[in-house]
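A protein chain is absent from this complex, but the other protein chains hold their places.
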Amino acid sequence: MKPFTYERATTPAEAAAAVVRQPGSRFIAGGTNLLDLMKLEIETPAHLIDVNGLKLDTIEPTPDGGLRIGALVSNTNLAADQGVRRDYGVLSRAIVAGASGQLRNKATTAGNLLQRTRCPYFYDTNQACNKRRPGSGCAAIGGYSRQLAIIGTSDACIATYPGDMAVAMRLLDATVETVQPNGAARTIPIADFHKLWGKTPHIETALTNGELITAVTLPRPLGGTHVYHKVRDRASYAYALVSVAAVIQRDGTGRVAIGGIAPKPWRVEAADHAMPQGAKAVASRLLAGAKPTHDNAFKVPLVERTLAAVLAETRAA
Amino acid sequence: MKFDTPAGQNPIDQLKVVGRPTDRIDGKFKTTGTAPYAYERHDVAPHQAYGYIVGSAIAKGRITSMDLSAAKAAPGVVTIVSTLDMPKLPVSKRNIAPLFGGAEIDHYHQAIALVVAETFEQARAAANLVRVQYARTPGRFDFAALAPTAPLEGGSSGEGSGAPPVDRVGNFEGAFAAAPVKLDATYTTPDETHAMMEPFASIAAWQGDKVTVWTSNQMITWAKEDLAKTLSISADNVRIDSPYIGGGFGGKLFLRTDATLAALGAKASGRPVKVAMQRPLMINNSTHRSATIQRIRIGATRDGTITAIAHESTSGNLPHGKPETAVSQTKLLYAGANRLTSMRLAVMDLPEGNAMRAPGEAPGLMALEIAMDEMAEKLGMDPIDFRVKNDTQVDPEKPERKYSQRQLIECMRQGADRFGWSKRNPKPAQVRDGQWLIGMGMAAGFRNNMLTKSGAKVSLDHRGVVTVRTDMTDIGTGTYTIIAQTAAEMMGLPIDRVVVLLGDSDFPASAGSGGQWGANNSTAGVYAACIKLRETVAQKLGFNSGDVEFSGGKVRAGNRSVALGDAAKGGDIHVEDHIEYGDLGKQYQQSTFAGHFVEAAVNAYTGETRIRRMLAVCAAGRILNPKSARSQVIGAMTMGVGAALMEELAVDKRFGFFVNHDLATYEVPVHADIPHQEVIFLDEADAISSPMKAKGVGELGICGVGAAIANAVYNATGVRVRDYPITLDKHLDRLPAIA
Partner (left out) sequence: MTCSSELELSRRGLLAAGAATAAMTQVSVADAQGVSPSKPPPAMHVSFTVNGKRRELTLDTRTTLLDALREHLQLTGSKKGCDHGQCGACTVIVDGTRINSCLTLAVMHEGAKITTIEGLGTPERLHPMQAAFIKHDGYQCGYCTPGQICSAVAVLGEIAAGIPSHVTASLTGKPGVTNDEIRERMSGNICRCGAYSNILEAMTEVAGTRA
């Protein structure tokens, strides 16, 4: 870990000003991913701005019947929120399917959105990685890729976005609210928040320099049955091989988003329209153009089978 | 004391303390965070500096240059010990890969430097400033490609399993060809890692020519000898201290990088240095259980009598390494007139393959006990009946050698009753519970009992407190407690009147912890020393030692009764002895046995497997402390779940390293993977084993579990998976159609 200076910000404006003042700054909230990466010098900030004092830790209804989740609401508190449990069950389910109790107690809503990939070649600084060192190559391509992405990949990177929470947020059409160092606020649809890797896998999100996430808003509840089905080798404390977030209505319509298979939470609106036709129809639309590796080709049938399980669970419920 | 005739009645048989479920005497320290582990010994040496290890970025080749200038200039850096500072250090006979020194790189993450600084943070940051240039040479990393041409190679695990390159009895080929029912199948097990929770860690301090290393090591005598050899100093100048060990499982049997570099760093910096190996380096820097490819052929008559059995295994290792002895148990476990075992070893450039919990038997039984299940199915027999039919009470290769005790049939029969085996549907893929396919499986467990010399010193003070000193280790096995129980039983004391001090090389050499030999041998050594103490006490108190009784803190004979402590009124009494063995281990085959039973559920959609119930029935001689012995068995069963369902070191065949080298990516079982586990110990006492009449149990628990799970999964799905671990991708495309 490289040396860094540290300060605590108490307002978003103060945090933004600090970023401008100090080159090489990063915000730190829960720190569960950033510190992990700093220990390996995959992240090397020269200055940390602790944003935990920003009072962005409340969950409030929005005027149009949705929910506004403060950027610093912990994963535990978000999953436990009565409104989320009642109206956005898939979000609560997705969160508690991830990480461990200790990590969820620390991890924040904004930080979780920014969680970086768990590709083992990204984590091993002896290995080439275009994400870690642009232009150095990708050791994962042609290497061990069982956990890695099957769709939305590029010749430069086959890493997955590893999180669970964002898969549910993508399903729910959440919006990310931010403030930039000049004080300007903007909103970014979650669909546009995470980037496909393309030729620039080091660019992972739509955030610009010094931009701070302040909240995530959810539109009005969708009703229906909420399911988050996560498939993994061990029963807990593991990243998804495949996960399916779904909201399914009584008439068989609904929507679905997939985790563990792509650089971002994977949702294809055309696939949603095929929901009444069953898992096969949905999966084929979701995975059109998939380019799995030898190691992770099983994820293609696994997506369809997990979808089938979700549909069966919903019918039974 | 030499143990060369079967034990008769002795004080241990009173079973007032030994054999009773006893809370660990070190429990209050472990549960309050007050048990000191290696890296935590702030008190033993002042002014400790922090060492941080730099690992090689390549798997094979040499270092052409190292630039330490930036690292040396970094704040707080005390010194840097570079592998280029010295020639390759001598390699002890127990290690294969060199630990340090020279420019040659033999495996990934081999240590190439230790950065010593005032603080951990400074050492870590400076380590990242070390610049290294390498010349990479091609390496041999693809086991499957190398296996077909691997030469024959015999060997011993050093832990009770072993086999020659080829071992034949009768005419296997002829008998197999003639057998009316045959199986010929190939099984694979992956590379696995110990993943003990405490990393390799050491503090070293020099005083003149003498070095003390506070470390975490299973085998104190080996560590002392091997550190001396590595540093080219006299063993008399090395002291090792390891009272608490945060898990080992074979990973801490040997001298490792941490102790070596702590000693070198302390020498170079002129002050104590502490080193804990970073978790991401542990897997490639150290040893692992090697992958195997195992071919098993079994021929039988239609009534289920095995007439031919062959087990051939191939593994890989570094040059001069040993094979994984996966065929060992097949020489002994089942009858059959015509037999063949053989081992092949591919020379590779991956990290060192060496002992991990039950080396040989653990992966060997994962294959053999699936094969037995497959054969039973071919014969239309119940898997237990098939095993019973082929039970043997003698060494099948040398029928004149009897087993000292062998209750495998009883283990399986009792287990079947207890587990509800009769409810198992022998036809696979018939039982469902919602989305889950349910199956039951069983396997036999088998692990040899090893006899090894072990010493102890026992002391008595005037308060009647007995103190035991031995370099024996407690790696979670419960050694502190069983040694205290042994001394208490022998001296007629309650357990709280016994003090046990372990893990210091200044104490008498013991068996150490490995190969499930620790409990029986180390307590037998304490038994020997206590016999001597009893004699000394009796003599001091003027008793005729023949008819003296030690109980309730008193020494009694006839009408005379004296407090035990009175014998030490004139000063503490110290005696020392050891147990050593005659040839009972040769005359008799000494082994331990288990019947493992598992109920597994496989998700019909996703193929995920979850374990619902587990039972082990064990026959392992006298159980010294049923509470900690049970924990040893359930712990081994848990590791067996990992081996069966999730554990696999993924090899990058291009660059030659284990890719998933941390605890996030090398998955071991978590709480949610493990159901309630039941363990039954058969009531045994094996007088041929030792005066304790005990045998090992800590590794028996993992032997056979993997196959019991595999067989349960097969019974659930009807899909036979012969490649461990049984992850969902191995059977997803063949699962029964979803209704």
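Letters A and B mark the chains in the order given here, with residues in each chain numbered from 1 onward.
By our rule, contacts are C-beta pairs under 8 Å (C-beta built on N, C-alpha and C of every residue); 3 or more make two chains touch, one makes a residue touch a chain.
Note that the structure is predicted; figures quoted are calculated from it, not measured.
K.L.:
If I consider the whole complex, including the chain that's not displayed, which of B:37, B:200 or B:386 touches that chain?
P.N.:
Residue touching the absent chain, from the options given: B:37.
K.L.:
Consider the whole complex, including the chain that is not shown, and state which of A:9, A:48 or A:245 touches that chain.
P.N.:
Touches the omitted chain: A:48.
K.L.:
Based on the whole complex, identify which of B:477, B:505 or B:711 touches the chain you can't see.
P.N.:
Within the whole complex, the residue contacting the unshown chain is B:477.
K.L.:
For chain B, which residues reach the chain that was dropped from this view?
P.N.:
These residues touch the chain not displayed: 23-24, 26-37, 39-40, 42, 54-55, 57-58, 70, 73-76, 112-113, 119-122, 125, 127-134, 136, 194-199, 244-249, 276, 278-280, 475-478, 627-628, 630-632, 634-639, 654-655, 662-664, 668-672, 674-677.
K.L.:
Where does chain A touch the missing chain, residue by residue?
P.N.:
Residues of chain A in touch with the missing chain: 1-6, 8, 19, 22-28, 30-32, 35-37, 39-48, 50, 52, 76, 79-80, 85-86, 89, 92-93, 96-97, 99-103, 105-106, 114, 125-128, 131-134, 136-139, 141-143, 202-205, 207-211, 235-237.
FYI, only the chains that are shown with their structure count from here on.
K.L.:
Indicate the whole-number Å distance between the mean C-alpha point of chain A and the mean C-alpha point of chain B.
P.N.:
The mean C-alpha positions of chain A and chain B differ by 41 Å.
K.L.:
Which stretch or stretches of chain A touch chain B in the complex?
P.N.:
Touching chain B: residues 1-3, 39-41, 118, 120-121, 123-124, 126-127, 139, 142-144, 146-147, 231-239, 241-242, 298, 301-302, 305-306, 308-309, 312-313, 316 of chain A.
K.L.:
In their complex, what parts of chain B are in touch with chain A?
P.N.:
Residue positions touching the partner: 57-58, 75, 121, 124-125, 128, 280, 434-435, 603, 605-608, 610, 645-646, 650-652, 654-655, 659-662, 664-665, 667-673, 725, 727-729, 732-733, 738.
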